[in-house]
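One protein chain is absent from this view; the other protein chains keep their places.
Every chain is named by a letter (A, B and C) in the order it is written, and numbering of its residues begins at 1.
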Amino acid sequence: MFASPSLRAFPALLAASLLSLTALPAAAQDAKKEIERYQRMINEDSPAELFALEGEELWKKPQGPNKVSLEKCDLGMGPGVLKSAYAHLPRYFKDADRVMDLETRLLYCMTTLQGRTKEEATKRVFGNENKPSEMESLSAYIATQSRGEPLTPGTSHPKEKEAYALGKALFFHRAGPWDFSCASCHGEDSRRIRMQELPVLYKPEFARPVMATWPAYRVSNSQFKTMQWRLNDCYRQMRMPEPTFASEATNALNLFLTTTAQGEPYRGPGTKR
Amino acid sequence: MAGPMKMRATLGEGYTDIRVLMTHPMETGLRKDPDGKIVPLHFIQSVIVKVNGKTVVDGQLSQAVSRNPVFTFRVKGGAKGDKVEVSWLDNLGETNKTEAAVA
Amino acid sequence: MNSSRRTSRRTVVLAALSAVLLKPFVALAAVWNKDAFGAKTAPDALKSLGVSGTAPSADVVIDAPEIAENGAVVPIEITSKVPGTKTILVVIDKNPFPLVGKFDFMEGALPFVKVNVKMGETSDVRVIAQAGGKNYQATKNIKVTIGGCGG
Partner (left out) sequence: MNRAMTPAMKRTAALLLAAVAGCALAPASTGPSEGDVQNVLERDFHARGSAKMDRIPQDRLQRVCTETRDRPAADVAKALEAEQMKTIVYPEGSLIGDWKRGDKSAQDGRGMTWNDKPGHQAGGSCYNCHQLSPKEMSYGNVGPSLTGFGKTRGNTPETQRYVYGKIYNAKAYNACSQMPRFGTSGTLTPEQIKDFVALLLDPASPVNQ
């Protein structure tokens, strides 16, 4: 009763106009623009910074049998160097002789530096709305310090090449009761699940904005989430069994996606629907 | 338990923007937890913004403000070093505050 | 992690802090308007606040997306250009409790606020700026869509 006639007619117009995406009429373009405006506005006022604060505390807090903090953890730029570290992951680490993304490397530091068991350190890798996980808060803190840095994952070591190829194969691998691969949703332009636009993640132009903004605060569940979680939740929705945290498979996929996005300046942690 | 707050007060042209982040569940009292039990009402009712000790905004809120609230307020003028304080009080009597200097 | 021990210590500290902070806080803050915030319709909420007769005004500006991908977070930026604005009210008609916020602006503050709100469904969002005993209103319809991937 307060809306102007044009505003009131909007939903009906929108429904009619979204029928065909090939010939985008004015109202559908408005809808797209409004959704973009929504995404921009939630990004401007993101609570992501709150998680980085917690992460800083955890980074500096002595833990585990060795009662040491993670401050000497080498994320690839040297022990304790956080500046630009996230943007250079995943990469091959000689000490572990494998490709590692941020969370896998953090887990390595928790077990080697802090002397914690893998079981204990991975007991709660994904948090909930009442309490973020240690990994999530740490990721927020560390990723923040790569802002402006181009994504430069490891691509030259044989194990990096191997992981990239495996990640690519996994991306297109159809399996499970619903026959899905990552490409089932993220393989073709202009596809949507409900209203959600699906980025075609094997193409650089789509992978770039996505990989440059993870980890991220998700408004749908008010939680700060990481790439390991994102991959985990995709496999959940593909109706597959659960990928093991920090496994070679998830690291390979992460490296494939980040390599596809390479060169894009990191601008996360982002805010997602 | 009051989680962290974060604030930034930035000088614009003739005004100062005060952007503040609060950790709070902002429970509506209508949501169910995974076991099907109602999560009790728990939300910030009052937000006070002070500049150099003087209250400039007095806000009353409902449970419809999003979880982990983010506010931007704006004050006239302002100068580098002005002391800004934002505090909140929720329906359970919990409270928290944060301070920052205008930059 | 010995989080339980940390928690209890934090709670104790917090309780002590609250005891100190609570008093001046309550004394300073306007009393939370239980009737208005508890009202189930927008007209009832406005009545509880003593608002009667609002005039549409182009000087009250709502900057918000017309489509929100998620009702849990809907960003809204409000500016009143009405001279002498003392209070801004935010009302979401279709929410179970429509009154979302009441912001009083004292000397030194600009009548501006940006906040993220929850919307249960598509609804009109009304903003009323109060100045000189008059009520100036702007309305914007915000459509809340169902998200992807079935939760």
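Everything below uses one rule, namely that contacts are C-beta pairs under 8 Å (C-beta built on N, C-alpha and C of every residue); 3 or more make two chains touch, one makes a residue touch a chain.
Bear in mind the structure is a predicted one, so any value in this text is a computation, not a measurement.
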The one residue from A:P62, A:P79, A:P209 or A:P241 touching the chain left out of view is A:P241
Where A:L170, A:M227 or A:L257 are the choices, the one touching the absent chain is A:L170
Omitted-chain footprint on chain A covers residues 11, 14-16, 18-19, 21, 165-166, 168-170, 172-181, 183-185, 190-196, 198, 235-237, 239-244, 247-250, 252
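Throughout what follows, only the chains that are shown with their structure count from here on.
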What is the shape of the graph in which nodes denote protein chains and edges denote touching chain pairs (line, ring, star, complete, other)? complete
Where are there more C-beta contacts: A-C or A-B? A-C
What is the distance, in whole Å, between the centres of chain A and chain C, each centre taken as the mean of its C-alpha atoms? 32
As a quick test, compute the distance in whole Å between the mean CA positions of chain A and chain B. 28
Going through chain C residue by residue, note those that touch at least 2 other chains and give them in order. 72-74, 77, 114, 116
Multi-chain contact sites of chain B, meaning residues that touch two or more partners: 66-67, 70, 72
Per the contact definition, I'd like the list of chain B residues that touch chain C in the complex. 1-2, 15, 26, 28, 30, 45-46, 48-49, 51, 54-67, 69-77, 87, 89, 93-95, 97
Chain A partner contacts - residues on chain B that touch it in the complex: 3-6, 19, 21, 23, 25, 66-68, 70, 72
Going by the contact rule at the top, pick out the chain C residues touching chain A in the complex. 1, 56, 64-70, 72-75, 77, 114, 116, 122, 124, 126, 137, 139-141, 143, 145-150
